[in-house]
Structure formats: C-alpha cells, structure tokens
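Every protein chain of the complex appears in place save one, which is left out.
We just call them A and B in the order they show up, numbering each chain from 1.
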Amino acid sequence: MKPDSLRVLIPALSFAVLLAAVFWLQPRAMSYLGLNLLFNLAVPIALATIAQMLVIAVNDLDLSIGTFVSFVACVTATFLNDSPVLGLAIFAAAIATYALVGVLIHLRELPSIVVSLGMSFVWGGLAVLILPAPGGSAPPWIRALMTAKPPLLPMAIVASLVIAAVAHLIVMRSSFGTALRGVGGNARSVERAGWSVLKLRAATYALAGLFGVLAGVSLVGLTTAADANIALRYTLLSIAGVILGGGEFTGGRVSAIGAVIGALTLTLASSFLTFLRLSPDWQIGAQGAILIVVLAIRLVLNRQERRG
Amino acid sequence: MPQPAVIAPAVIAVAGAAKAFGAVRALDGVDFAIRSGECVGLVGHNGAGKSTLVNVLNGGLTPDRGEIVAAGEARATYDVAVARGVGIRCVFQELSLCPNLTVAENVRVLREGSGGFGWRNRAAATVRESLDRIFPGHGISGHAGLGGLSIAQRQMVEIAIAFLDVGAPPRLVILDEPTSSLDARRGRELIAHVRRFCAGGGAVVFISHILSEVLEISDRVVVMKDGRVAADRPTAGLDARGLVSAMGSVARERAARRAQPARSGTPLLTHGSLAAWPGEIVGLAGLAGHGQSEALAALYLAASSGWRTGRDPRAAFVAGDRQVDGVFPLWSILWNTTTTVLPDMTRSGGFVDRAAEAAFGAEWRERLAIRAPGMDVPIVSLSGGNQQKALFARALGSRAPVVLMDDPMRGVDIGTKQDVYARIRTEADGGRTFLWYSTETDEVCLCDRVYVFREGKVAATLGGDEVTEENIIAASFGGGHA
Partner (left out) sequence: MTAFAARPWIWSWIAMAAVWGATVLFTGGASAAGVTHAALTFAAFSVMVGIGQMFVITLGPGNVDLSIPATMTLAGTLSLKAIDAWGGGTLVGLGVSLLVGLGVGIANFTLIRALRIPPIIATLSTSFIFQSTAIWANRGIRIKPPDALAGFSTDMTLGVPNVAWIALVLTVAAWVLLERTIFGRRVLAIGQNMRAARLAGVPVDGVRFATYILCALLASLAGFLLASFSGGAALNMGAEYLLTSIAVVVIGGSSVAGGNSNVPGIWGASLFMFLLVTMLNTYGLGAGVRLILTGLIIIAVIVAAGGRTRTR
C-alpha cells in the first residue's frame, strides 16, 4: 500500500470508531438532523486545519491562526456586513500580510513559531480594536449558505467534502502543491531545481491566509455574531487536527483529506461529550482523554498495518 | 579560452575560477572545460575542491573570480536556471530528492517534466522509461513513495531523472560519486549507460573514489589538489598508481592477511546467525541495501540502553551516513568526538571534566591526523573525510570491546583509509572486535571472516582464504538471482 493512502486510512478508521461510539450512545444521532447537530461547527475548524496543514507542509507552524480567524470573524460581522467592498479589501490586505510573514520568515530564517506568536498578538489586538465587546451581525448571504439544507447530507458534511476535495487537488495533485511539499521534504533540492523557495513559501502562507479567511467567514455564518476571542482555541485544534489526520510536523508529510477528517474527529469529540452529559468540571479533561484514545487507536492500527 | 575549431565546442568552460569559504580556498584558479561526447573523470582527495567545482558548473555557486563560457556564450550571470537552460544536470553525492514525495512528483519538482493535466502519469512513465534504459529490472514504480525505497534505489531514481530526455535535453550530466550507494551490478549498468550517452554526443563529468571505475569510463582525467587542477591528461596510458601519486598520496601495498585470532569460549555477541569473538575483524558484505546497516543498528541498540548508561559500554558505533546517523552539526569537532566517551570524563555530580575532554580531543586529533585549524571549530566546516575521522575517534576512543562500523569509508580519501585500516588492525591485535560493513570489496577482503548478506539475511559465511572477491560476488547474487 502506498504511504499516502495509509496516511488517510488510519485517521479515517479512528474517525469511524468514534462515530460508531456516538451512534451506539445516541442512536438518534444517526439522522440528517443528528448529523447536522454533531458536525455543526466542523466547517470553520476544517478550514482552519487546512490553513495550518499548509504551513506545516513547509516545516513551519502557525500559532496565530486562532487569533487570525477571530480577527476575520470580527471583520465579517462588521465591515463585510456594512460595506462589502471595504471588507473584501481588508481580507486582501490580511492575506497579503500572511504572505509577507512567510517572506520575512524565509528571508531572515526566523523560527515560524515565534513570528506567528508575535502575529497572534497583532491579530488579537486588531480584533479587539474592531469589536471591543461581542457583537456585529453576519451578512445574510453567508448565513443563508451555512444554514442551507442540501438533500441527503447536511451542509456541514457536504462542505467538508468540498473542502477536502479542493484542498486535496491543490496540495496533493497540483504541481504547485507538489513543490510546496517538496520544500518541506528537501528545500535545498527544490531550490537547486530552479524554484524560488521564497515565492513558494509566500504563496503557501497566502493560501493559508485565504483558508483562514474562509474559516472566519464561515464561523460567523454559523454564530451570527462575533467577538475578539471567538476562535482562540482554533490554534491548538488546527494543530491537533493535522496530526490526527496523519500529518507530521516536519518533512512535508501531510494529507489534505486526513486533515479534514482530523478536524471532523475533533468536532465529533466535543459533540460526543455533550451527549454523555458529563459534569462540566470534566468536559475539558474528557476532550483530552478522547484525543489520547484516538491517538492510541491510531498507534494500534499502525502497528497492525505494519505487521500485515 | 580559445578552442581549436576542429574540436567540438565546449558545453561549458570555466577559466581562472576561484572561490573561498572564509579562510578556506576551495577553488584557487581552476581552468576546466568539457566538450560534447567526452567523459571526464574528476578525482582528488576530500577537500581538493571537486564538489565546489561541481557546484560552480551547475550554477549553484557563483565563483569569486573567473569566467564561465556555456554553450559557446560568455556568461556574466550564471545560475541554476542558466545551467539548466543549456542542458547541465547534476547528480549530487548527498541524495537530493524529496523523501516525502513519489518518484513522479520528484521528477516534477526537479523540473524535468511538464505540468498540466495528467502530469503525474506522464512523469511516472518517462522516469520508468529512463530507469528501464539504464537499470533493467529495477523494479521501481513511478508512483512509489521515495521514502520507502532503499538508498540504492533512490540513487538509481536520481540518476534516471538526470538522464531524462524531456524539456531541455541533457547535454552534460555531472555524476558525483554515483556508484557509492550502488552495488557492483548496478554500477556496471551505469558505466555502460554513460558510454552510450557519450557516444550519442552527451558529455559526462564522473567523480569517483574508485579509480578503476574512473579509468574505465573516462576519456580524460582531471586530478584536483588543494583547489587547483594538478593534472589533466587523456586516460590512455594512465593507471591507478599514477593517479594516486598525482593526487598526492602514496600508494601502499595491501598488507598481508593477518594471523587468525584464537577463538575461545562463547562469542562476544550474536545476531541471528551472526557471531563475533574477541579480537576478530568481521566483515559484512553483499549488495548495497540488503540489511547490513539495519543489522548493525539493531546490534548496537540491543547492546546499549536508551534509559541509562551502563558502567561498561558493550559496543560503539561508527556511522556511515554522517548526516543522518553521526554528526551533531551545531557542535565543535571536540564535542563531536567525545559524545560516546563522555561518561568516562564525568566527575561526581555529573560534571564534565573539561581538561580531560580537551586532552582526549588533542590525542585523537594526533592519532587520526584530523586536518582542522583546531578542535574547537565547527565540525561542519570540515570536509567529509575529516568529519568521518571525528566519528571514528568517537568510537575508537571508547572502552567498548566491540566497534560496529556501518560502511564508514563513504567519501573518505585514500590516505585516511590507509590510516584507519592500520588502526583497526592494531586495535584488533589488542583484542578489540570489529564488525565492519563495507560496500568496497577491497575493505571486505581485509576482514578475518565475512558474512555475505542477501535480502536481509546472512547468505554465506566466508573465513580465512575463502574471503575473495569472487566468493563474495557469488554469494551476493546467489543461485539464479537476477
């Protein structure tokens, strides 16, 4: 079996196990409505996870994605709603800033962890300036899109499938995606082959910024309002999603489909806890435990795969 | 550089090229030219400037001084893109593909295939064609992940990509130690292909430490020494001894087989059917990538603990793949040599005795003739051969009764090799045991006993006078093994 398929198979299996556990606990979840409820918040998390995966593919890490998505959410609930042109201009500038951060990291050989740590303060500060208190309202069109009821499968799942397919095409199938993963695998030979690693990294960051923007916009479509701290936990969720999805921190070994599955697994985990009616004290702890259990399952499956 | 009209024009010519890295003059005024249809052997010690010259030729380095004429035009700016444009391709000594991508994706990343819909299958097909042409029966799929291939297979893929005939056709292919990871059969196939390529009007720069290969394949040999061209002669009439003396080291006679050590009691260590007794030099041979390195690593991991340091080390390890298994790149030579022996230089409370450490470094610098301005300079500033010496010092300086060596002579110059051979003999006479995996038959023939590996297992055990090149090759290939 090709390593790439294996990379997706194992996350998919652990996702299926968790889903089975949910259905066993709560058979009513096995319906259009139930699935919609389970995966309600999956879309923005999946988009943020793809953004994180792009950055991880070039051996960097983005600690600012959570505050960035919060910032985008604030812009969406205010500027994009009031004057769409200005809103879009802000998004364009934000994406350009992401690209610029990539350029800076590359040119000065800076550790991405620290630069994105610094950027997380910047985005957080901008978000606070835009929306000092929770508020704003979602543009109607995005509200309509996110709450649409397509036949057969709920919106969250349809959107996740589309995100996975698009990201897979870009990152795994296109020449550009191949080159950007090449940067993660062996930047020197990519450079020697005449690519501009600078441009590749800038483009990767810009693309990550674009997915971050999509995450923020879709989040507001679900929540109808925004606040400056709305998506802070996305930083850690997105990293966990990439790893759950079979990605590795270094070496350009990532999987777009796996990342979306990882994000769905995380969403499922928190829905699962709501079903369990656990004491609020232990809600967070149980999320940690689920993360550990899923990774343990992955290890067991990995071992059996190797033996078989 | 004026070229006589009757001779084919130079694919590339450099004149007076100089390049310095800090105080080190890697190139010190080099003239070099190669014409279509020509195969030039490039030889020299480690640090003689071969790799730097290669990097100038492929556009990776801009020389501090000197002129470059490529495809008949003087080039003011000469970089990777220009070099590729005139058809110069390079296979580097360190494998330079992306291990996280498939073979086809690597073709694309190396810009040897076109993009657009279906590029993946096209790239896989072209690379397979090239592999079929050079290495028949290679068994490598174009869609295989590179990380899953053996080091020899990766080398084959890299060579095949360099000779791909798409886009700008290759006019000059530079092969830097291409056979170092290949076994004898694949090496022969490559030599045959280079001949065909040159006969068809291509040019090849062939760099190898195996002089017989260079003499066999090249029309002309360029010998480098201390950043200069020391000799530039047609191959006809040259022999290995002459080349060695041109490189500046003295050819030595092969020492006579040493007396077999007396074997007593139980073996010092065993691994499957493999066993070693005190004072033995045990060889691990066979085709490259047939499980020798894995066996050595497994032996070492079993003989040492990941949790605590035992009172007496049972084994020490000399890495061959320096970047992956050996060197700590941020450290000085000294700290790199003392990693294994450090517990012996530690006083109570875990404090490192820095005077003892420095003394150890000075002693081994002397013993192995490590050529460096001082033991405090970063190890990465040394040539590969001198880095390897530091790794030898790390293992030989320990008290371990067994030393495991994982093809440690890759990219090491002849002088160093002779020094290390002599030291190994001395230490073995003193009762130390060596397990030595080598891809060079000459080295395997120095061993008292040889295990020949095939497909991850010991296929044959040769002792004493049975250790000959013919026997090893016969055992490596086995009955009817293609």
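Quick note on the criterion: contacts are C-beta pairs under 8 Å (C-beta built on N, C-alpha and C of every residue); 3 or more make two chains touch, one makes a residue touch a chain.
Model, not experiment: these values are computed from the prediction.
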item	value
Contact set of the excluded chain (shown chains only)	A, B
Contact partner of the left-out chain, one of B:145, B:227 or B:313	B:313
Residue touching the undisplayed chain, where the options are A:113, A:144 or A:198	A:113
Residue of A:144, A:162 or A:292 in touch with the missing chain, whole complex considered	A:292
Candidates B:130, B:181, B:235 or B:332 - the one touching the absent chain	B:332
Positions on chain A contacted by the hidden chain, ascending	63, 104, 108-111, 113-115, 117-129, 132, 236, 239-240, 243, 248-250, 281-289, 291-292, 295-296, 299
Chain B residues that touch the omitted chain in the full complex	297, 300-301, 304-309, 313, 316-317, 319, 324-332, 335, 339-340, 342-343, 346, 349-352, 378, 380, 394, 398
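Throughout what follows, only the chains that are shown with their structure count from here on.
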item	value
Centroid spacing, where centroids are CA-atom means, of chain A and chain B in whole angstrom	43
Residue numbers on chain B that touch chain A, as the complex places them	58, 60, 80-81, 84, 90, 96-102, 105-106, 108-111, 115, 119-120, 143-145, 147-148
Chain A residues within the chain B interface of the complex	2-4, 173, 175, 178-179, 181-182, 184-186, 188-195, 251-253
